[in-house]
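Of the protein chains in this complex, all but one are displayed in their positions.
Moving on to chain A:
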Amino acid sequence: MAKNKILELHELKREFVMGEMTVRALKGLSFEINSGEFVTIMGSSGSGKTTLLNILGCLDKPTEGSYFLDGIDIKGLNRDELAGLRNKKIGFVFQSYNLLPRTNALENVELPLFYNKEISADERRERAIKALEAVKLGDRFDHTPSQLSGGQQQRVAIARALVNEPVMILADEATGNLDTRTSYEIMALMQELNTQGKTIVFVTHEPDIAAFSSRTIMLKDGKLQKDSINENPRSAKEALASLPTSDDY
């Protein structure tokens, strides 16, 4: 697999003007992420994590500096073009799943493809089924979110992130609402997707979760504190197996 650059940040700055005050959330970040990497972005609250995530997700634009996503400079894009870019290049996974209520799993997964005119109804369905099978929910197509557990809901959300075949899956505290066991299950799924070649950028504040990734970027006060390669990522599958099988209570 060719190591082409998926993400390229150069001296990225983001400032928010609030009244007379200017809050500098990101103070010049530069890093690259290659395809096939599993990167966790860590940092304490207020480190600029969320701001960075919004920019990486093309929901926000940098004040200064440049951001290339899959070779495209997002600086010159307008609202609609950014939406198109998100639709084709990014798969979001949120902390609170953000599934459409009272809508079954299959249709939730299909959703991104509705906004892509090039994809026919048949292909949409086919790809949604495939994505759900990839997250091992092949038997839950017509379950609505309320009929699914938190872990299952997050897996539907991951399927939704996969369905448009993005260049990068962008997860925002994707395990934040889940218990340890389910978190590990999700991480095992993420690792599996990563071995299949998916690029994953995972924003978290739990070092525990970061251990599963192959690279960790630490932010502090809007600056890069540490960018370390994890030569020996922990296997989520094994971690799962080591958990006590029966509940204590």
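To be clear about the criterion, a residue touches a chain if its C-beta (ideal position, glycine included) is under 8 Å from a C-beta of that chain, and two chains touch if they have at least 3 such contacts; residues count from 1.
The criterion applied here is as follows: contacts and distances are computed from a predicted model.
**Q** Out of "FtsX-like permease family protein", "Heterotetrameric sarcosine oxidase delta subunit", "Na+/H+ antiporter subunit G" or "LemA protein", what name does the UniProt record list for the absent chain?
**A** Answer from the record: the omitted chain is "FtsX-like permease family protein".
**Q** Please identify which residue in A:His10, A:Arg24 or A:Lys88 touches the non-displayed chain.
**A** A:Lys88
**Q** Contacts of chain A with the missing chain: which residues?
**A** With respect to the unshown chain, the touching residues of chain A are 54, 57, 59-60, 79-80, 83-84, 86-88, 92, 94, 98, 100, 102-103, 111-112, 114-116, 160, 164.
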